[in-house]
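Sharing a structure here in structure tokens format.
Every protein chain of the complex appears in place save one, which is left out.
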Amino acid sequence: MLDFLWLIPLLPLASAALLMVTAGSLPRPLIAACGAGSVGLAALCVLLTGLSWAHDPVPRQMELWTWMQVGTLRPTIGFYLDGLTLVMMSVITGVGFLIHLYSTEFMEEDESLSRYFAYMNLFVAAMLILVMADNLLFLYLGWEGVGLCSYLLVGFWYRDPVNGAAARKAFVVTRIGDTAMALGLLLLFTELGTLDIQQLAELAQGKWQPGDTTIVLATALLLGGAVGKSAQLPLHTWLPDAMAGPTPVSALIHAATMVTAGVYLIARNHELFLLAPPTLLAVAVLGLLTLLLAAFTALNQHDIKRILAYSTISQIGYMFLGLGVGAWSAGIFHLVTHAFFKALLFLAAGAVIHCLHHEHNIFRMGGLRTRLPVAFWSFLIGSAALAALPFTSGFYSKDQILLAAYQWPQIGPWLWAGGLLGALLTAIYSFRLVFIVFFGEAQTEPDRQPGWRMALPLSILCVASIVGGWISLPLAEALPATQSGHPAAAVEWISIAIPVIGVSLAYLIFLGRQLDLSALVNSGLGQRLHQFWYSGWRMDALYNWLWVRPYQFTARLLKDEPVDLAYNGVVHTSVALHHLLSNLQTGRMRWYASTMVGGLIVLLAVLARAG
Amino acid sequence: MNLAAMQGLLPLLVLGLGAAVLMLQISIRRQLGWSYAITVATLLLGAAAMEPAMQVAPLQVTPLLRVDNLGLFFGSLFCLSGAVTAVISRDYLRSREGENEEYFLLLLLSTLGAVILAYSTHVAALLLGLELLSVALYALIAYPERGTLPLEAAIKYLVLSGAASATLLFGFALIYAALGSLEYAEIAVQISAGRAATSPALILMGAAMVFAGLGFKLSVVPFHMWTPDVYEGAPAPISGFLAGVSKGAVFIAVLRWFLESGFFQYSSLLAGITLLSIASILVGNLLALLQTNVKRILAYSSIAHLGYLLIVLVAAGVSPEPGLAVEAGGYYVVAYVITTLAAFSLLGLISRQSGDREYDQLSDLAGLFWKQPGLAALFTVALLSLAGIPLTAGFIGKFYLISAGVDAALWGLLAALVIGSAIGIFYYLRIIYTMTTVGEQANPGTTADMLVGSRLVVYLLIFAMLYLGIVPEPLMGYLRTIL
Amino acid sequence: MMESLFYMAGFVAFTATVLSLSRTNATHALIYLIISLLAVAVMFYLMGAPFAAALEIVVYAGAIMVLFVFVIMMLNLGQAGEQRERQWLAPRIWIVPTLLALILLVEMALAITQISGTTSGVEVTPKEVGLTLFGPYLLAVEIASMLLLAGLVGAYHLGRRSIDRSRQS
Partner (left out) sequence: MPGLQVPLEHVLMMAAALFIAGLVGLMVRRNIIFILMSLEVMLNASALAFVAAGAHWGQADGQIIFMLILTVAAAEVSVGLGLVLLLQRRFKTLDMDNANRLRD
């Protein structure tokens, strides 16, 4: 099966091509079958690959094909297969397939079904290329590919200009990170002369001491790319807006896979990052800040998908924290469990939205526990995992990260404390969501129940969200081990207790009403704080004020100003030359003959220099 | 003439025999379908005959022709291009009355000329190949029964091309007078033996006149004036043949002449070519800038592309290791021929029911994307390839060319190439943009009535352009082995 | 004696050519051209190329020029045409091109005068030519036949149309 590795990205790619070419002329069931089936087949291939890899778990590099060979330049296309790749591939195709299956029902009535599946399949193919690539250039191709698909899918319902604006925002903001990443690639290439990931690691270790400026700069630039793609501070603002796309898209792209690409990038290049301790510190601190900031924001939202979006930002913050403190496997572990329970949450939210006439506001829901039981149980399990309640998958992964943070020298305990605060907030906001949406009085009646194609993926993901914490990922070879050592039992117990406390608090505040915070909320400070957090710490306004306005101002200033003059000059010169030359094309043969004679005279004169 | 020579010349024999059979068929009974079938079959057989011929290569057959991989490969490329032209012409001629059987005979003879050019190692073969190619083309350009434009184009081409041939011949006569040989390899021997030292200026002038004559066929500035007029006046499939096969064949002949007769050692000749190259790139692209006739745009763009190709000659001359430059030239010719054929095929196909005029105005293409998406896709890929956008054959060709230029440190030429490409993108994208707009003008509204052959050719061309852009290595590797 | 004959022939050839190309009457021009070709044939003969001389007369002056005559007769160019031709040959029209051509001639002369040596004075007989033609140049003969075929078919196609039309009208 390992020889057929190329089949895995090719399947969804071929399906995307087919759907694009036929442009909706296929019968709708066939479109759905093609869209979901190709990803399902790919998932099957990944499974087979995993099985045959288990026999012989050696990392291997497979050169598929040399793109071209011009002189000494020889860009190749190849895959690298190790435990990390396998884990990522499983998540992408496995969760991806479930979401595709779910989509066949969710998008059933959409007129652009073919376009939807074409984009989704293209996304899966690009994401697979991203994680399978053996060199950073090829990885970058996948990286840009998923960005493009994200853009297309956020703006999927393009008739509403708001969606278009959201898509553009997502594209532009992540581009900032991508540009940094491209610069990082160029820097690495000029320094080391290759972009092959394994060679890079080797060469870098030979060339630099830990903390050398160049490698710190290069990894910082890569981090820029990761921060943009994974919606971390300060480039996180696009993700909440990206919820404008269809909900399965949010589940697949903006929760389970694409947004974790930054985590993958850092883990994949961990040898480089290990040479740059300052960058690693930045990763950890950025992760912590992001997770806190997003958690506070999530506490104050009332759009169901925005709450989940901020929780995603926050959870990726945990992954960054894990990577930053050297808990590589824990970071990836959290990536996997997060993919399960966040996909579950989004899909359950999608089911709610789907059955409730596209209602997004949680305060207009309520009492859905009995009316939408499938969604309720899914949401409950997903929230439990998100809040890291004991024995759920989220608990294990988050616990590992927090323990590793605690053991990190110097500021470790501070990072740990921050993470705990985040965990408390996570528990509160996730169960706030559960209590408000599913308990209390009904506000809106659902007009339908999810069918099996929605229920089945939800059930599978429910199971995965619980048992996902018990599996052991084959990461030992691929990533360096976390420093072991057992912290005090108290630390463990605190980690367990915090989520429980959070859930209890949420119960007291939002359901039992024993804890009345209305006085606090309605006070002047409370109002202002609420507004502040509701707007996501006013980041959008800040950026608007800091970047967009000055940019627009400069643009207006330069609209007909010197810089343009140069460009216009080029244009005018070209046009003038065009007219001049064009006037010479008189259509008269005598004139043509004369120009040829003139040309011959000039040519002879040039040659005569040697004569 | 032994058997091996016959085997080596098999492609030529097939084409010649095919022409004879076709002539007999026309004289016995005029029937367009048969003529078409014989032509396509002959051209495909001619391309396939490369295989047996390769078994005896390399083989010098009389001083005139050499059967080697280079000639065979490009010979079969020209045969296939001729077949593509024939298929497109069949569709194009359907709405045009008259006796069209000779059209295919002339096309066959013209292709034969191109193949001979690819084999030529002697002045006589060069002259005959060139003239066979051109004489058949004069009649093909003027073929349509109605309208005055084809006639005007044919006369312009005939007269100026004749003058160019005379110039070329005079140049060769001077070289012959100085060196006493007409065979390329022999010329190289004489030059290295020092016979040239007695009259270097004479040889250089001869070379310059030869290059001027060939430069006309390649439509290199300042010998380019005829190009847009002739392309505009000629039937679209013939314009494609003229721009693709004729130029490609002449370029291969030039490449052979340069490689084998030792003219690379004259640095002033290389300086002259550099000048022509830069002029072609800039003038060609500038002339295309605001042009509204698509055929003329493509004509100007072909001038610019030949300017790019000349970089190969300079690079091969300057660089101590000419291999890379020659490979780049070979690849570029393949990419250019395919792309050019694709672009003109579109014009031929949308004009298939247009009666007397052709749909060659930019405004005629408005809305093509919505009316005939397949053809629009063909044209889009072709234009992107001409513009050198990645994942198309044109990109790889240009990339190859740039690395050859970098290798030989030809910064001036590369600067011209970059400027030219930048201008080029503007007008190529303008055409694509026009195809996506909703046109108000009367527009080729016909769909779905293309012949099966034309459809096949459209798909094949799209595939070839993309394949060469995405998987260029097989062809590169092949060219590396044969050049 | 022979030498002076050669130079005389050259002089005649050049003069006749210039006269031919500056005529207003096509028939006159053609006759000058034939004279020029005959003079060139004399030069061929004197240089030891009798076969080429014969072909120059038979094919060039004989066949190709007759084609011209034929066409000129068919077109029936009248007096009015001649009047117009005269206007077209005003000095302002030909002076710049002639200057251009003279520059080119000077450039060519600079190079040509570099060469030394004479024609060998050995006659290359028709037999030798024939042996070479059907020896190393055999393929050239074959290809030339294709070339003539192309010319024939092309001329037939174009000429047939004009004759058909003239019959119709």
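In this document, chain identifiers A, B and C correspond to the written order of the chains, with residue numbering beginning at 1 in each.
The rule is simple: a contact is a pair of C-beta atoms (placed from the backbone, for glycine too) under 8 Å apart; a residue touches a chain by one contact, two chains touch by 3 or more.
Note that the structure is a prediction, hence the values are computed from the model and not measured.
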(request) Could you tell me which shown chains are touched by the chain that is not displayed? (result) A, B, C
(request) Taking the full complex into account, find the residue in B:70, B:139, B:269 or B:450 that is in contact with the omitted chain. (result) B:139
(request) Can you work out which residue in B:40, B:163 or B:350 touches the chain that's missing from view? (result) B:163
(request) Please give every residue of subunit C in contact with the chain that is not shown. (result) 2-3, 6-7, 10, 13-14, 17-18, 20-21, 23, 26, 29-30, 33, 36-37, 40, 43-44, 46-52, 55, 59-60, 63-64, 67-68, 70-72, 74-75, 77, 81, 84-85, 88-89, 93-94, 97-98, 100-102, 104-105, 108-109, 112-124, 128-129, 131-133, 137, 140, 144, 147-148, 150-152, 154-155, 157-159, 161-163, 165-166
(message) Applying the definition given at the start, please give the residues of subunit A touching the unseen chain.
(response) 582-583, 585-590, 593-594, 597
(request) Extract the touching residues of subunit B with respect to the undisplayed chain. (result) 123-124, 127-128, 131, 135, 138-139, 142, 148-149, 151-156, 158-159, 162-163, 165-167, 169-170, 172-174, 176-177, 180, 182, 228-230, 232-233, 287, 291, 296
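We adopt the following convention: only the chains that are shown with their structure count from here on.
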(request) Please name the chain that ends up farthest from subunit C once chain centres are defined by their CA atoms averaged. (result) A
(message) Using mean CA coordinates as chain centres, what's the gap between subunit A and subunit C in Å?
(response) 78
(message) I'd like the Å distance between the centres of subunit A and subunit B, where a centre is the mean of that chain's Cα atoms.
(response) 48
(request) Let me have the rounded angstrom distance from the C-alpha centre of subunit B over to the C-alpha centre of subunit C, please. (result) 30
(request) Can you tell me which residues of subunit C touch two or more of the remaining chains? (result) 107-108, 110-111, 114
(request) Can you tell me which residues of subunit A touch two or more of the remaining chains? (result) 598, 600, 604, 608, 611
(request) Under the touch definition given earlier, write down the residues of subunit B that touch subunit C in their complex. (result) 1, 16, 19, 23, 61-65, 99, 102, 105-106, 109-110, 112-113, 116, 124-125, 128-129, 131-132, 135-136, 138-139, 142-143, 145, 174, 177-178, 198-202, 204-205
(message) Can you tell me which positions in subunit C touch subunit A when the two form their complex?
(response) 96-97, 100-101, 103-104, 107-108, 110-111, 114
(request) Spell out the part of subunit C that touches subunit B in their complex, as residue ranges. (result) 107-108, 110-112, 114-116, 136-140, 142-144, 146-147, 149-151, 153-158, 161
